[in-house]
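The structure under discussion appears below in the form of structure tokens.
Every protein chain but one is kept in place in this view of the complex.
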Amino acid sequence: MDLRFPLAEPTEAERAAIDAVVGAPGNGNGRVVRGDRHRRHLLLPSLRAAQRRVGWVSEGALGYASRRLDVPPADTYGVASFYALLALDERPAEVLHVCTDLACALAGAEVPDGAHPSPCLGLCERAPASLRTVAGEAPREIQLPETGPPLPQAGEDGLRLLRRIGAGLDPTSLDDYRAHGGYASLTRALELGPEGVRREVSESKLLGRGGAAFPTGTKWEAVARQEASPHYLVCNADESEPGTFKDRVLMESDPFALVEAMTIAAYATGCERGFVYVRAEYPLAHERLEGAFAQARAAGLLGDDVAGAGFAFDIELRIGAGAYVCGEETALFQSIEGYRGEPRNKPPFPVEVGLFGRPTVVNNVETLFNVLDVVAEGGAAYARTGTEGSTGTRLFCLSGHVERPGLYEVPFGTTLRALLDRAGARPAKAVLLGGAAGSFLRPDQLDLELTFEAARAAGATLGSGVVIVYDESADLVAAVLRIAEFFRDESCGQCVPCRVGTVRQEEALHRLASGATLGNELETLQDLAQVMRDASICGLGQTAANAVQSAISNLDVLVPGGAAP
Amino acid sequence: MLGAGGGTSSYEEVREAADLIVLWGSNAREAHPIWFHHALKAVHRGAKLIVVDPRRTTSAQWADLWLGIDVGTDIALANAVGREIIHAGLVNEEFVGRATEGFEAYRESVEPWTLEEAERVTGVPADAIRELAHAYATAERAQLCWTLGITEHHNGVDNVFSLINLALLTGHVGRYGAGLQPLRGQNNVQGGGDMGALPNKLPGFGDVENDADRARFEAVWGVEIPPRNGLHLTGMFEAMEHGDLRALYVIGENPAQSEADQGRTRRLLSGLDHLVVQDIFLTKTAELADVVLPASATGSEVDGTVTSSERRIQLVRKALDPPGEARDDIEIVYELGRRLGYDLGSPKPEDVWNELRSLSAAHRGMSYARLEELGGIQWPCPDETHPGEQFLHGRLWDPVVAKRAPFTPVVDDPPVDVLDGEFPLRLTTGRRLESYNTGVQSGGFSSPLHRNGSALRLAPEDGARYGVADGGRARVVSRRGEVETGVVYDETLRPGLAFMNLHFPDEVETNVLTIDATDPKSGTAEFKATAIRVEALA
Partner (left out) sequence: MSAVSVSAPKKVVELTVDGKAVRVTDGATILDACKRAGIETPTLCYGDTLTPVNVCRVCVVELEGSRTLVPSCSRKVEDGMVVSTDSERVRTSRRLVMELLDSSVDLSLAPDAQRYLADYDAKPERFGPDAATVAQEVKVDNDLYVRDYSKCILCYRCVEACGVDHQNTFAIHVAGRGFGAHISTELDVPLPDSACVYCGNCIAVCPTGALMFKSEHDMRADGSWDESRQEVVQTVCSFCGVGCNLELHVQDGDIVTVSSPDDHDVTRGNLCVKGRFGFQYVQSRG
């Protein structure tokens, strides 16, 4: 491409940081140059590397990344300016990001001078939480507090997804993983063959755990059948729904399980390459996963000939840069490919046209963990847990006004009230179920059976398994305003209903909260909810009004003349 | 070329069908930007692009493969490509056997051109030459496109033949999607030639020296047409030199700034007994004239037709009145005609066109009404039911080919202006996106792209060698003259190669430096290869 690169030169440090990602520059021989247009997917890693080295993304770094990867500078700027964690203004090397989101607000989060407010960091069980980023020659990110409460159900019988974690697994050791039964599922999968594995998964009626609850077997079957190649496997570990931290716990504490599960998924669907896209704010998960990949490779469990079974599969870690919308699968593809994280229109669906335009399996971390048991015990056996419409167990993230916050595993069909009791929830005036994209439930709605079908029937959603408890002292108005602010901030900006709708929603709520109303706010909010739900491109816009509307209609929050906040 | 004087293929074929596009001596990205859109659509659907050019131009930056040949070594490269295709067994034997003649002589002529020998002469690595050869021969539908990089040489016509030979070798001509495209530089240079504004041609592709062709015109025009070819532009200047040509009537051309070896050009024009210039601006040529006839701008002030690079005739329409005393060019001609004793009447453009149609079979079916209705028609279009011919030479794919296409063996002949100790740097000239030829039309609007337009462009290493800074000034000297100019460093040039354009002659008269070594067959000068030295100025 005939691109112009008029920007400033990079510093030596920036050049080195970017070269470490993209490789050393070759020597053109001045006579023959071959075009190579396919390196754009290294753009986000390059920008992240530059930022981690010097604390921000300078004009020189932007220009150098553009030049090395043959990306138009205007595009690079468009990408860099999309992500909240990439700074285009000079910053100090150390920055503190303080979470001001739902659970941390309940725990009294305060943002000191010089620190930046942050959306949910996925550390809700240890609220109030923050993330310190340190740039330099040895860059690092530290999740604070560094440790949290122990796994509430540790040592309990009946744990499946949390079985090994509950039994004190060493997450840095392949041997320990094996000692806990690890890689038995892969052995079984190889006996079943790819079709057999898919059959078991279909029989298990396993539904996706990322929030969309799509039948996993159907998805795998669709990709396996695609003639276009290659096929890709993507694990969506972006986990940015406020109140969610289940995938974080799984990746930090049982990373080999993810590797094994992805290997089985790849085997069953004909993928040679897998990606785990993890949000930037999970540095410990990055470390644990890279460690697991390396050990698995060394043991021949990833690579050209996995377990000697004659198929190739390897996994790459891809790290986000602060964009909730990148948890939407097509936005995730865009992000990996080096573009702004803007969701694509569906159809076509990822099973046909996904990452790099190829057939792609996208699965949530928790979904993949379930595959291990599905394969080990068979789909029919797996389906005997839970209910007819929701098989297996489900992870729930309890936070807010509870005595024992943390990650819980219960069979589908457990009531919300039973779960709240286990977590020691204080008497609640409201429970947020499903995250910011979920809905507020009243105290009299807490006998809800935790299944996909029951939630749907009640006009609610399990979402990503978030359960935040608001006791009598909680400021629900603040929570609703925060949710509106969250969606407005995280909107990618592509489509009118969401880009402008989330702004108008927040404006209307503030008018209601301050009392300086125009007199039409409830009707406006309802219309906004309808157009966002009906006409937004992706799930972010489609769910941006859910919690707000549920607070208004279920709890009379912000309703003029309604219940006190 | 192959019997017709136009590109063989339509833009649509480039856009929709070609799987390989070779740009040889063309910087279409800047000189034919909207044609390049069609090429890019092809690239986006998976077609390959190969660019042959001494500079790594913006066109080359889109290529899958760029070959940076030394200036004036195109025949060496083309012959090596031909030889490689033959030796690799990739010749389209069926096509060559049925539709061509002269293959054996061609094969002999290219035999010395091994990849290694071509590397030595062109500077391009052997494996790149091999890659070009194999890509071209194995493509399903290849378009071979060129412009002034091929034709602005003292052996420009031979350069063209060397490319045609490759198309004949591989059968990439005469069928949908494959062909040969000389991209025409001016909006009606194709039309000008088609209409007989050439010393050896009658309108509609007749030959002056063909008795039957002349007779057809003589019958309609009622005059005797001299049975000898006239002089092309270079021939005219030679005749001026010898005192055989003493008066000149110049229409819409600015030789005082566009001709090579300006010093000589100006001297000869000034020495004429009588110079008449018909133009829309008082150009440098017009300033030398005895009589200036102010004319109208094609494209906005007249009705008529023009012919594009894909042989498409389209209507131009009058949108404005010409200013002041300026008049329509057709009107000027028939008014002059009347005063010179030949009454052409007072035809409107459509009348002239209809006369042309009656005399030119290729244009017969193109009434103004049909041109209007169809938005343009490609020649040949023999009657009013014919849609126009999308691609040429389909007859080469007939089971029996009556008139076979000839291979034309050609010999490599390096540029005339040789490099030596006194003039060690190769200057090549070319064009820029925002400007047009001598800048008469394009100097009229202001854009940020014009910035630094007139500067000499040097490889940074040469800037250092000659002690000229990026943004500095230099004196540029050739065997014919010298100019002073700004200097800009340019990384797309390799050491030993410099670049200037001709667009800002009032600032920098590039053509003072260039050599008027012309191809006797075409009359085009070797603008692409000048020998210079660069002297830093304070």
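To keep things simple, chains are lettered A and B as they appear, and every chain counts its residues starting from 1.
Everything that follows uses one rule, which is that a residue touches a chain if its C-beta (ideal position, glycine included) is under 8 Å from a C-beta of that chain, and two chains touch if they have at least 3 such contacts.
Keep in mind that this is a model prediction, so the values were computed, not measured.
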Check: Hey, which of B:Gly222, B:Gly243 or B:Gly324 is the one touching the hidden chain?
Finding: B:Gly324
Item checked: Sites on subunit A contacted by the missing partner chain, in the whole complex -> 1-4, 6-7, 59, 62, 66, 72-78, 81-84, 88, 323, 340, 345, 347, 488-497, 499-504, 507-508, 511, 518, 520, 524, 527-528, 530-531, 533-537, 542
Check: If you put the missing chain back, which residues of subunit B would it touch?
Finding: 11-12, 16-17, 31-35, 37, 40, 44, 62, 171, 174-177, 183-190, 280-281, 297-301, 306-310, 312, 314-321, 323-324, 375-376, 394, 397, 433-436, 440-449, 451
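Note that in this section only the chains that are shown with their structure count from here on.
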Notebook entry, point to check: So how far apart, in whole Å, are subunit A and subunit B when each is placed at the average of its C-alpha atoms?
Noted result: 59
Notebook entry, point to check: Which subunit B residues qualify as touching subunit A in the complex?
Noted result: 29, 49, 56, 58-68, 123-125, 128, 494
Margin query: Taking the touch rule as given, give the residues of subunit A at its contact with subunit B in the complex, in rising order.
Written below: 1-3, 29-35
